[in-house]
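The structure follows.
Only a single protein chain was left out; the remaining protein chains are all shown in position.
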Amino acid sequence: MARRPVEPFLWLLFSAGGVLSALLIPALLFLFGVAFPLGWMSPPDHGRLTAVLGHPVTRVVLLGLCVLALFHWAHRFRYALHHGLQLRHLERAISLACYGGALAGSAVAGYLLLSAW
Amino acid sequence: MTLPHDVLIVGGGGAGVRAAIAVAERDPRLSVAIVSKVYPMRSHTVSAEGGAAGVVRSDDSFDEHAYDTVSGGDWLCAQDAVEVFVKEAPEELLRLEHWGCPWSREPDGRVAVRPFGGMKKMRTWFAADKTGFHLLHTLFQTSLRYGRIIRYDEWYVTKLLVDDGRVAGVVAIELMSGRIEAITARAVVLCTGGCGQVYPFTTNAAIKTGDGMGLAYRAGAPLKDMEFVQYHPTGLPFTGILITEAARAEGGWLVNKDGYRYLQDYDLGTPSPGPVLRSMELGPRDRLSQAFVKEVDKGRTVDTPYGPIVHLDLRHLGKAVIDARLPFVRELCRSYENIDPVRELIPVRPVVHYMMGGIHTDIHGATPLEGLFAAGEAACVSINGANRLGSNSLPELLVFGARAGRAAASFASGAQDARTAVRPAVRAQVEDERRRLEHGLLNRDDGKEPISAIREEMRATMEESTGIYRSGGSLARAADRLSVLQDRFRSARLEDRSRTFNTELVAALELSFMLDVAESIVHCALRREESRGAHQRVDFPARDDHRFLANTLIYRDADGTRRVEYLPVTITRWPPGERVYGR
Amino acid sequence: MSEKVHYTRFHPRWYRPRVPVFWWLRRRSYLLFVLRELSSVWVAWSVVFLLLLVNAVAQGPERYGRFLAWSAAPGMVLLNVVALCFVLLHAVTWLFTLSPHAMAVRLRGRRLPPAVIGVGNLVAWMLASALVALLVLG
């Protein structure tokens, strides 16, 4: 039987991403994606956000969230295509696209959250 | 094509799998195979609930277990076999523990024991109330370790091959494909279980049709003590599903329609709130079932569409005890009766449960037919006598399954003679059998009635004549009716001509075994003119040690005639006495 | 049976049903499963959205203002409402049905029942959300 040595690590990333995104994303998305745009609440001013984001802990946490959530997506989406659409013959291409995408996204996130400040 | 082995085990229940492991451990060179008409883990051992007896506590002794067994069996037990049994039972149960059986535990980590009917001490090991389930799955899974145990799952054995007075193998049908093959062996061990299906109302699974008893009987080996059929006092009405004796052992009460604990009226002791060993609800099964019939006669039972019932009351035990010790009872009551025993009374009535009799064997599981061995409920080593005590059967499977396996292995190792090739006489038997199955049953065109009608009549006949109480007159009438049914079976009709998984063919073969078994039960019961244990004759209400302190042997000779003989009971240390409960 | 099965005269072919491509439309629970899996796409979208926000804040007040305007466009709001639904589906299934079964949390030697773990997760989720709101809203 083929043992895939990376599978456990991918799964750990997937799981950690699942927990973190479940804990944090609903609130963030609710605020910035729905509540502020619809005017239910007034958005914080620029100064406040810079202050919050200026703190390295915030940025590290956000980076963690982004990276893990992206790997969460990659892993889950890969299986969704694999089983949901029965695209098993495209397995390699799908894995490449998914995990590759997550890696690329992580790089962008890293740049935005670490170097751009 | 023939499939050759050294030892062939027919039956994948507790006895069969234990025997197979014993063979594999005894002699690794032997080729051992299990044939079973169902996957082993579907065998009926899986349904056993209450527990398995074996002496473990320091306040207990082998002698006490032996005495309980012998007196419970109304002195019809072979006492040498009982002594072997009580001694080896704890060893076997421990071995099972080492194989992973999840026995329930005491707070300190030791194996727990519970009281059981007819037992003077707490010695019944249990795994909640799914003991048989855990026991069978543990055995089966352990057997997977022995890669050399070959299995023929879902093969149905139709005939024993006998070559010059010695067993040579079997003929079997592979159900998936319908192919009929000879499986040859130097030794055959029959572990095919009981025959409760000859009765209409039974705790036994659909597969318990006495095939092995029929196979042995037709091959010339005698059946023993067939008149002793155990009724379990607490089955659910309609389905016959068993409510385990453990329910009473944990403190359940049997009450009649007035809420009265009626067992006190039948010399079984006086009621006390908690369970008392060998008393009241913890009396032996024969006596409890008989008490029920007397209650019916007194009009103190409750009438239902499925006959009269009494109630089993567990409510005072409380939810915690029921969930920890009797979860399966609760599950069964909820699904099949729509009641919750935590709050409601359970309707129960006696139900056919176990066959004390079976293929006659010695304490090594050997039958009088050379090379043929038997163990488990199919066999009668005579440890159960006229009435089995609850929780003695599971250890019996282990002890005598292992013994029969070892004996068969030794026999097969010793029989390494020139008989590897199938001899012409055997080949002819195989051809005959093939013809009977293909033309006599599958493809016959002159069949008349469907088999289910014959089966229903057989069952009704057995219930009327050979129930808890019997009489000479009704037994004689039953004998006549059964021989008519035998004739009718010979012109039965099968609708299903398919080769693939033909369950109608299986049902027909099972029916024909059951008819033979039913006849042997009725004839043995007719001849035993006394009342003992589970055999109660209204026309001979007393035990008669003068004439009948003997085991019945019934033979079928080559010309098809029946012959009944008696074998004196082996008595080593416990002379016949009075059975005393609750005093 | 230890031998391999052979198709013979007596062994006609078995019927091997094929799984249809849209197998997950055949049962409600399967559909829910597929939706649950697809929530990951919306999780990924949320990450993108957040990164755009971070980028805008980093570029100064004016870019931040434009970001707010852009996110208030009807199309964007609609998109984010859908995303929020999926993200909530993810949070609910992940925290309350999946992980309670996947974890064996022990307290004083006893395994906690899944329901208790679910309640624990609920508390954690509320705390995390409150923290986010506090940081953002001040």
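Every chain is named by a letter (A, B and C) in the order it is written, and numbering of its residues begins at 1.
The criterion applied here is as follows: contacts are C-beta pairs under 8 Å (C-beta built on N, C-alpha and C of every residue); 3 or more make two chains touch, one makes a residue touch a chain.
Here is the rule we go by: contacts and distances are computed from a predicted model.
Trainee: Name the chain not shown, per its UniProt record: "Peptide ABC transporter permease", "Fumarate reductase iron-sulfur subunit", "Monovalent cation/H+ antiporter subunit F" or "Transcriptional regulator"?
Mentor: Result for the unshown chain: "Fumarate reductase iron-sulfur subunit".
Trainee: Mind giving the shown chains that are in contact with the missing chain?
Mentor: Within the full complex, the chain left out of view touches A, B, C.
Trainee: Considering the complete complex, identify which of B:Q141, B:Q264, B:S471 or B:T570 is in touch with the unshown chain.
Mentor: Looking across B:Q141, B:Q264, B:S471 or B:T570, the contact with the absent chain belongs to B:Q141.
Trainee: Please identify which residue in B:V46, B:V157, B:M458 or B:L509 touches the non-displayed chain.
Mentor: Result: among the candidates, B:V46 touches the missing chain.
Trainee: In the whole complex, not just what's shown, which of B:T239, B:Q264 or B:T570 touches the removed chain?
Mentor: Of all options in B:T239, B:Q264 or B:T570, contact with the hidden chain holds for B:T239.
Trainee: One chain is left out of this view; which of B:V38, B:A53 or B:A374 touches it in the full complex?
Mentor: The single option touching the absent chain is B:V38.
Trainee: For chain B, which residues lie in contact with the unshown chain of the complex?
Mentor: 38-39, 41-44, 46-47, 91, 94-95, 97-100, 102-111, 130, 133-134, 137, 141-142, 144-145, 147, 153, 176, 205-207, 238-239, 241-242, 328, 331-332, 335-336, 450-452, 494-496, 498-504
Trainee: What chain A residues would touch the chain not displayed?
Mentor: 1-5, 7-9, 11-12, 15, 79, 83, 86, 88
Trainee: Mind pulling the chain C residues that touch the left-out chain?
Mentor: So the residues of chain C touching the missing chain come out as 1, 5, 12-17, 19, 23-24, 26-27, 29-30, 33, 37, 97-98, 101-104, 109-111, 114.
The rule we apply is simple: only the chains that are shown with their structure count from here on.
Trainee: Need the CA-centroid distance for the pair chain B / chain C, whole Å please.
Mentor: Measuring from centre to centre gives 54 Å for this pair.
Trainee: Suppose each chain is reduced to the average of its Cα coordinates; what separation in Å results between chain A and chain B?
Mentor: The mean C-alpha positions of chain A and chain B differ by 63 Å.
Trainee: Which bits of chain C are touching chain A when the two form their complex?
Mentor: Where chain C meets chain A, its residues are 19, 21, 24, 34, 37-38, 40-41, 43-44, 46-51, 53-55, 57-58, 60-61, 64-65, 68, 71-72, 76-77, 80-81, 83-84, 87-88, 90-91, 94-95, 98-99, 124-125, 128-129, 132-133, 135-138.
Trainee: Within their complex, state which residues of chain A touch chain C.
Mentor: Listed in rising order, the residues of chain A that touch chain C are 17-19, 21-34, 36-39, 41, 43-46, 48-50, 52-53, 58, 62, 65-66, 69-70, 72-73, 75-77, 79-80, 84-86, 105, 108-109, 112-113, 116-117.
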